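Note that one protein chain of the assembly has been removed; the remaining protein chains are unaltered in position.
Note that the chains are named A and B in the order they appear, and that numbering of residues resets to 1 at the start of each chain.
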Amino acid sequence: MARNICKRILQTVLILFAVALLIFIMLRIIPGNAIVTMMGEHANPEAIERMTAELGLDKPFYVQFWKYISGVFSGDLGTSYSLNRPVSELIATAFPNTLRLAVCAALVAWLLGIVCGIIAAVKKNSILDHSFMGLSLLGVSVPVFMVAMVLQYLLAYKWKLFPISSGSAGWIGYVLPAIALGWNSAGSIARLTRSTLLEVMQEDYIDTARAKGLRQVAVIVFHGLRNAVLPVITMMAVQLSSLLSGAVICETIFSVNGIGRLAVQAIEGRDIPLLQGTILFSTALVILGNLVADCLYSVLDPRIRKEV
Amino acid sequence: MEKATLQVKNLSTSFFTERGEIKAVNDVSFTVPRRSIVGIVGESGCGKSMTARSIMGLVKYPGRIVAGSIDLEGKELTALSPRDMSVVRGEEISMIFQEPMTSLNPVMKVGHQVREAVLLHRKVSRKEAKNKVLRIFEEVGISEPEKRYNSYPHELSGGLRQRVMIAMAMVCRPKLLIADEPTTALDVTVEAQILELMKKLRDEVDTSIILISHNLGVIAEVCDYVHVMYAGRIVESGETFELFDNPRHPYTKGLMSAVNSLALRQPSLETIPGTVPNLLDVKEGCSFAPRCRHCNQRCITETPALSELSAGHNVRCHLVREV
Partner (left out) sequence: MEPIKTREEKELRDNSFRAVCRRLFRENKPAAFSAILICLMILAAILAPVITPYSYEEIIDPLNRLAAPSLQHPLGTDEIGRDVLTRLLYGARISLLVGIVPTLISMAAGAALGILAGYMGGKVDTVIMRLADVMLAFPSMLLAMVIMYTLGDGIINIFLALALVNWASVARIVRAETLKLRETEYVEAARSIGVGSLKIMCRHILPNCLPSLIVLFTLNIPSAILSESSLSFLGLGIQKPMASWGLMVNTGRQYLYTNPWLSLAPSLAIMVVVLAFNFLGDGLRDILDPHLKKQ
């Protein structure tokens, strides 16, 4: 198994490399723009040239890329054009906020989702089932910004239960954005949990468990859930990516100083190093998360352990 | 005579679906004496599995037992609440299923699964429970019990898995073991071993067994007494030798000759014409009538009752004395 883990790690590194390359290519197709934006359109052409040379943007592509990659390994992701600080520093300040937001959202999503899914499966076709599944469908269909704005309007502005902007509000400031962000994921998780549990309960080993004399609740918990949780874990890993996507919106609406907001700022400011850094970082997070999920899956499913 | 282990009287189980009532088990009565292996044989869909599940109390919605009594050494099972029934299951009656491949939880060690059965019904420590499991593994012929204890189902062969299932069913020394097609999914050589194991259990452990199969060879090999089921009813019962020597019901005769023609390599295979009737639409009259060579007017209009031909040999047919 250790061999396979090494293999996976190598694959991961390669993918990260490809990702960095892709970002690099995409952002440099139009080199001139960045400097012009930064210096203003009426800046002196010579000044622009000087700036370009200073930033090394006139060097051939592979040189630039190599410089960047070697920088990444030593933790240097370049300097932000618009904010004039090292990108790594900016990311380091912003990341904990996004992490807090994502963790809260994930907790909301997974706990709520799994619990609702289990109840819906156990009480199949009851009112509870239909309402939970209806809510889940709603969760999956409502745009993140809508939930965020409705929450902000109602709970923060009108009823003043929570702060409107989360910047300096401490943990309570993360409640609303976490709900907005987690709402969507909760819906998918609930639906998947329900359908997987229903399928698992049709399996033969459930009959065996009941034939042993195990009571219904114990059958569901010890045999049903143990097997049903596996696809749900896969989905959780997939959702890491969408959580980060949704974070971009939530952070903007609730003024959370996280990576998403940083990325938006980078685009608006035509700030290539910052944009590169934030996207590389986010993608690395997603890939890492998937790796962890895969390891977790192989721990929980002994059949995979052998193959892995 | 000793009190029988199980007495089933007039058991009826139906499924209430959108399309109507499906009479899966229709007025079935039989007895399982102590220290015997009773066989139930019939085609797929004849109600034998449903009978087993009814006894175990494992009939799934939309099915339920509509009538009859199931007496396990004095205890009336149909009167038990689901909670009490779950106490009986695994301890006084257990069941093993056809597909050992899928009947074990794939993510749990097999030892733990068997241990679960022990811990459910006995107040012992985990360690003691594990010892019980190891002992039963030896009894059922699982080599290297300690190693197998920690194995997962997908690491074991079909025969081993079935032995684990038998171990799980026997670990609490039930009075009755129901084996639903236990060897159908196994190779012939493994099948022989499992059948030997069953005979050993009957002799040494004092557990009665109900063996359900569509395979006449298996039935002939181990059973003391056989019931033939068709379309939810028992159509013939008798001691094994008597039944195989002298089948009286046209369906039983058809079954036997079909197997014989295969074994004796006759020029053409004997078959029973027609198909199994729809259990949705159970009319009066013998259910086998549409396929029976000797069927007459009475057979179509009047449902025959089980009549005793000779000691222990019952047949459900109007024409039993004539044909």
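The rule we apply is simple: a contact is a pair of C-beta atoms (placed from the backbone, for glycine too) under 8 Å apart; a residue touches a chain by one contact, two chains touch by 3 or more.
Because the structure is a prediction, the values reported are computed rather than measured.
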Chains in view that touch the one left out, judged over the entire complex: A
Hidden-chain contact residue, picked from the options A:Thr93, A:Ser195, A:Gln216 or A:Ser255: A:Ser195
From A:Ser80, A:Gln152 or A:Asn227, residue that would touch the chain that is not displayed: A:Gln152
Among A:Gly71, A:Pro86, A:Pro231 or A:Pro302, residue touching the chain not depicted: A:Pro231
Residue in contact with the excluded chain [from A:Val256, A:Ile279 or A:Ala293]: A:Ile279
Touching residues (missing chain, whole complex) on chain A: 15, 18-19, 22-23, 26-27, 29-30, 137-138, 140-146, 149-150, 152-153, 157, 195, 231, 241-242, 244-246, 248-249, 252, 260, 263-264, 267-268, 275, 278-279, 282-283, 286-287, 290
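The working rule: only the chains that are shown with their structure count from here on.
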Chain A to chain B touching residues, read off their complex: 203-205, 207-216, 222-223, 226-227, 230, 300-303, 306
Contacting residues of chain B [partner chain A, same complex]: 56, 58, 82-83, 86-91, 94-95, 97, 99, 102-108, 113, 116-117, 120-121, 152, 154-155, 165, 168-169
